[in-house]
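Before I ask anything, here is the structure I am working with.
Only one protein chain is missing; all other protein chains are in place.
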Amino acid sequence: MSVQDLHLHIDSVSKNFGGVQALTNVDLKIERGSFVCLLGPSGCGKTTLLRIIAGFENVDSGRLMLDDNDISMMPPHKRGFGMVFQSLALFPHMSVAQNIAYGLKLRGVSASAQRDRVDELLHVIELPNIADRPVSALSGGQRQRVAIARALAIQPPLFLLDEPLSALDAKLRDNMQIELRQLQQKFGVTTILVTHDQHEAMMLADELVVMKNGKVFQSAPPSTVYQRPADSFVADFLGAANIVSAKVSSKGQIELLDRNFDVAVDHPVGTNINVAMRAEHIKLTAEDQAKGNPIGTVEFIRDLGPSTELVIKVSDERLRVRSDNATMSELKLSQKVGVVIDSNTLSIFRA
Amino acid sequence: MSIALSRNRMLAFSLPALIAILPFLGACFYIFRFSISGDKASIDGYSIKAYLDLMTPFFGRSVWVTIKLAFIATIAAMLMAVPLAFLLTSLKSPLARRILTVTILLPLILNLLVQAYGWILLLGPSGVLNSALRGMGIIERPIFLLFNETGVLLGLIQTSLPLAVFPIVSSVRGLSQEHLEAASSLGASQWRIFFDVTVPLLRPGIVGAASIVFAFNASAFAIPLLLGGRRVQMLGVAIRDMISPMFNWSGAAAAGMILISLTLLILVFSSWLVRVTSERTRG
């Protein structure tokens, strides 16, 4: 990973909560103006990392460097990072305008300047007429946008979001993802978002950080993480991947599903390996056109509209296959099919 | 710098309240110290004579009356508190709920004298009850309900009822309607549901409430004083009589310690009971 314009350097940060290692030697370099998503299952340490950046937790070891200044010991209210919380944490006793202006009021901004800034932000979030409404009168999507506006009002050097969209229903969440991305680009603010939703992370991130058990497993642009996962956990966590055990059969070849595939592998001959293949990378053919490819049996088939979802049993392994080929839905249960695997789409990890 | 409350700030925030409750703790200690004083009228030396002097039939009777009345009043209050809690939680109209809340809560808070006046007017020889019974020709001479155990019992039930109702209300709020419907769908009648599902689920709340009601009733003073006169010597009244007219301060303190032990014993026992039974239901 090369960073052009380093904004925040998380320098080998570790954190322990009463004997539980929440973060182990996390080292990340975050580029100015980029959108970083921390992705992982619950308990992976992503929220702890965000709270450390915000200053709500101390680091046990390591440093946080913001533009070459060590901010590890700076109290959270002096950092001035806008944060959007999972519950949104809009102040229920204040109006929309008072919520957005709160950070400005703390900074001693004049009342008229506060009003101007509130108006400007309400226009940006396309809700120009709600300034005097109580927060309780807003819809879920409106609250979301107000929470974002409140954090951005103080022009924070870092914009932090802790699973902000998780409370929304699926359709609204999709729309908010696009809006959030557009807002972030408009403001050009360096943004760090925590999520457990891989689709959301792929939609938003310039840089995707996959975490598990307090460690960073991979940090790269989303397409790289998807195409070239660093290990089987990442491959499994991102999208529907089939993880199949295989063996290095000879130099440059692996034995997979009782067939040999030409793949560049570094492991010595005889090593047991895991192979990850994406559901949408597996092609199916009629049995008589298999041309030496493995033959499998259709165990499950479901037409989802834009795509068809299948489970194919091939020599004791069950493979999930997703195809947008319309003819697939004509396959029948128990029918034999040829399974075509492109060795270029395989990701290989030591077992 | 973490937002988590530092030990120092926690202490600073708690300090004012701790200072405010300090005189209470001082008073608790003072009573204990006086009860083992060697002198009847001042704290001087150590002796358990005050406790030994209490070993009289008179004091024994007082302990017995206290336990008996507190126990009966607790049972009676609980029998009414559970239905009242059900009624309070199932009322839909906020006004009706508010009126019922005030009706139940008022006896705990209202000046005890006013309530004693009410009972005197109700139960006295020419009171409401006697006039009504005489009017209906059921009795010829007034029956005596006041300045005996009946009057005290009614007063105790009335003033302790709110202490029983409100803890049960919060347990009832935690009860899911679906539990009852599940039992009903399996074929249980209303009574079966009540005994098989409702009561076991409410048991921690009921036991907790009953123990507080018992402790409250056992240490009652104003109600037995005003409604029982000299004839119903519950411990509270007996203790008062030791200091005035008898000026036996250490004896009063020792009797007080016995009363405190009695209430604490009940509270500890009930919390143990709740813990044991809830562990069993959790399996």
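Labels A and B are assigned to the chains in the order they are written; within every chain, residues are numbered from 1.
In this section, contacts are C-beta pairs under 8 Å (C-beta built on N, C-alpha and C of every residue); 3 or more make two chains touch, one makes a residue touch a chain.
Rule of thumb we're sticking to: contacts and distances are computed from a predicted model.
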Protein name, per the UniProt record, of whichever chain is missing from view ("histidine kinase", "TIGR02186 family protein", "Na(+)/H(+) antiporter subunit G" or "ABC transporter permease"): "ABC transporter permease"
Which displayed chains the unshown chain touches: A, B
Hidden partner chain, touching residue among A:20, A:73 or A:89: A:89
Per the touch definition above, residue among B:36, B:69 or B:84 touching the missing chain: B:84
Subunit A residues that touch the omitted chain in the full complex: 54, 56, 75-83, 85-87, 89-93, 102-103, 106-107, 150-151, 154, 160
Those residues of subunit B which, in the complete complex, touch the missing chain: 3, 5, 9-10, 12-14, 16-17, 19-21, 23-24, 26-28, 30-31, 34, 79-84, 86-87, 89-90, 97-98, 100-107, 109-115, 117-122, 124, 126-128, 131, 154, 157-158, 161-162, 165-167, 169-170, 172, 175, 177, 180-181, 184, 189-191, 193-194, 198, 212, 215-216, 218-219, 221-222, 235-236, 239-240, 243, 249, 252-253, 256, 259-260, 263, 267
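Note that in this section only the chains that are shown with their structure count from here on.
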Distance from the mean Cα position of subunit B to that of subunit A, given in whole angstrom: 58
